[in-house]
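Missing here is one protein chain; the remaining ones are kept as they sit in the complex.
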Amino acid sequence: MIKTFPKGGVHPPDNKLSCDQKIVRLPVPEQAIVPLSQHIGAPAKAVVKPMDLVKVGDLLAQNNGFISANIHAPVSGKIMKIDDCIDVSGYKNKSIIIKTEGDSFAEGIDISQDLNEEIRLTPQQITERVASSGIVGLGGATFPSHVKLSVPKGKTCDYLIINAVECEPYLTADHRLMLEKGKEILTGIRIILKALDVSSAIIGIENNKKDAITYLETLTKNVPEISVQALKVQYPQGGEKQLIKALLGREVPAPPGLPIDVGCVVFNVGTVFAIYEAVQKNKPLIERVVTVTGKAVKKPSNFLVRIGTSVQQLMQAAQADMDQAGKIISGGPMMGKALNSLDIPVVKGTSGILVLPWEDSKRAEVENCIRCGRCVTVCPLGLEPYLLSKLSQKAFFERAEDEDIINCIECGCCSYTCPSGRPLLDFIRHGKTTVMNMIKQRGKK
Amino acid sequence: MSQKLFHVSLSPHIQTRDSIQRIMLDVIIALLPALAVALYVFGLGALQTILLAVCSAVFFEYILQKFVLRVKPTVSDLSAVVTGLLLAYNLPSNLPWWMVIVGTFVAIGIAKMSFGGIGNNPFNPALVGRVFLLLSFPVAMTTWPKPLVNRTALTDVVTSATPLSVLKEGVNGGQTVSTLSAQLPSFWDLFIGTIGGSLGEVSALALLIGFIYLLWRKVISWHIPAAIIVTITIFTGTLYLLNPAVNAHPVFHLFTGGIMLGAIYMATDMVTSPMTYKGMLIFGVCIGLLTVIIRVFGAYPEGMSFAILMMNAFVPLINKFCKPKRFGEKI
Partner (left out) sequence: MNNTLLYTIASLSGLGLIAAIILYIIAQKFKVYEDPKIDEVDEVLPGANCGGCGFPGCRNFAEECVKASDLSNLYCPVGGDECMQNVARILGREAVKKIPKVAVVRCNGTYKNCPQTTVYDGAQTCAIASKLYGGPTQCQYGCLGFADCVAACKFDAIYIDQETGLPVVDDDKCTACGACVIACPRHLIELRKKWPKGRKIYVACMNHDKGGSARKACQTACIGCQLCVKECKFDAITVTDFLAYIDPDKCTLCRKCVAVCPTHAIQEINFPPRKQPGKDTKVKTNKQDSQNSQSDNLSAQTHQENMQSKTNNDQGDSTQNPNEAG
């Protein structure tokens, strides 16, 4: 019996078009646009000025508070300006624009590909290194990793969970990373175990990545503290709450409950690899694996790209058919963000660029709700999306709060499954942010 | 503006291929076996009633939406076809043609469109139509053609009573079930449908085939039909064990009248049934109880349509109190 989470979920077609494509390193872009807010929390503070010269890995912006992250130069060259540039949020935000000159790395960064399995740093040093390297959750949530590594007082952690589920259709970045950098990932897991002082780690992988499961199982045969667990394919298994439920049967309490409340810390495999590079190679987070895929792309591929590369360049490299393209999405089709410009740069949280063809990009026509209850059935959080969306549409936010609207993880199962094509999640999201603001206001009073 | 513009929207960016139209089409497909049985048992009269009901339902929906409500007609979603078909299944095949049209007008015009069209009706439209006809024209609605005879005639065929009305009148007249059993068809006839009754409800077998199809297509869940059938079996079984002289065998109850049709196709109507599994079970159990109470203790031989309509009224209440368990909530 393969494990999965018990309530709700959907299974959209996998469409993992690029799962057999090796990760290819893309050339360094001519110009890098580095937004100052690439993570959840306060935007970083720029520490460079226009006309400064930087090398790859130099600090560009300092974290601004505990929940914030450093940002490093992804290319070497001259800072052109610090200006408002459109980023993944769809709005213009402060960004540092660097014109590339050569590709020289800052001192102390080991750019060799050799595997280094020996962990020399102490737990304290590991957390500090992760913080200074600006590592954030690369699964898409972009939560600063050093915050997760510092377990708050009074809480204990007994399991480290490695999220290798990649439940979003189309995306294959994590899958390829596991196949090509399996040993590095295992070292990364051991680093995190040491930092957290935890004795067991579980890697959760969905069953549609059989090669990765076999490979990691052979690697972990002699490592008793790390186990690999295959999971039934079911979206949104990659959500922390669903993954913990599927692997351990524990339920993370409703917000503001966190995985640490049930003794778990969850890291994405991509993050684990970044932590390995930061700790063993002293290499800050300046590049990441991005899947460029979709039915309007001629050569679906997995690229290793520098942060700040424009989406346009990625699409060219994957031979996207611009005549066919109708919607460009940063991330997966279920939770990704549609982009409104091709100049938007790759940021730390960009796990994929999905180019949907014109005919698939338009939403279905909205019809009346026929109260079929499918949204209730598929909601993994046990909410009633039809009700929540009606309540926020009619601006009954107090009632929406009573109906636990803030529990919503915005997985999109309800909108996906609605036979009437209703934009349920659009309204729920609107209601959720409004209710969050209401709660914040109350807290202030 | 020659340049093509990209679409932008919030996530999710993919949707299922399922649509209202597809769901309704599945219901129609599931109803086809019963249609075949109706044609076999009642002949051309059944065909006439079905065609009339379906065509007039679609016609009324289109006319009302286009010219009275002035909204975009939603005829293409096939929901009017389903309503017409279900209403026809609930009528005797020899019903005068104008009554059929009055019935569909009530179903579409009053029970559906006056509440705002598909999705907004609190009561099952086909059942409202049927109950309206039953109360307005009780004689015509309870005069059933004899099965398997005169199949080419459209009207004025030899009539017979349904097994349920034979039972009801017999028991009320002081006879016991065992003496009545000679007049009643065998369980096998009940199962395959060579009995008198409304044209779509006679064959339990055909309806069950449709049920399996709907379950396989995941159009409905098993909760409501199972709850209804189990409740009726237990309730009538208890009565049968207590006093077999006046109470019929549970199998007889299950395969007669509109229980199968109601449990599988009418009570599970998405618009008028609860959202959660827990609610569906409560809904089904209550329908089962009410049906048996009306059948055994009430004036009418059949109680399915009344039971479903009564419970339709409770659906908002059930939805309000049967919340799904929230993730992370402690029980």
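To keep things simple, chains are lettered A and B as they appear, and every chain counts its residues starting from 1.
Quick note on the criterion: a contact is a pair of C-beta atoms (placed from the backbone, for glycine too) under 8 Å apart; a residue touches a chain by one contact, two chains touch by 3 or more.
Predicted, not measured: the structure shown is a model, and the values here were computed from it.
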Given A:Gly308, A:Gly349 or A:Pro423, the one touching the chain that is not displayed: A:Pro423
Where subunit A meets the left-out chain, the residues are 84, 86, 89-92, 337-338, 340-341, 361-363, 423, 426-427, 429-430, 433
Where does subunit B touch the missing chain, residue by residue? 1, 5-10
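One rule holds in what follows: only the chains that are shown with their structure count from here on.
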Would you mind pulling out the distance in Å between where the CA atoms of subunit A average out and where those of subunit B do? 49
Would you pull the subunit B residues touching subunit A in the complex into a rising list? 4, 6-16, 18-20, 22-23, 74, 77, 116-120, 221, 270-277, 323-330
Looking at the complex, which residues from subunit A come into contact with subunit B? 7, 10, 12, 90, 169, 241, 245, 251-254, 257, 323, 325-329, 331, 333-340, 354, 356, 358, 360-364, 367-373, 376-377, 379-384, 386, 404, 407, 410, 412, 415-421, 423, 425-426, 429
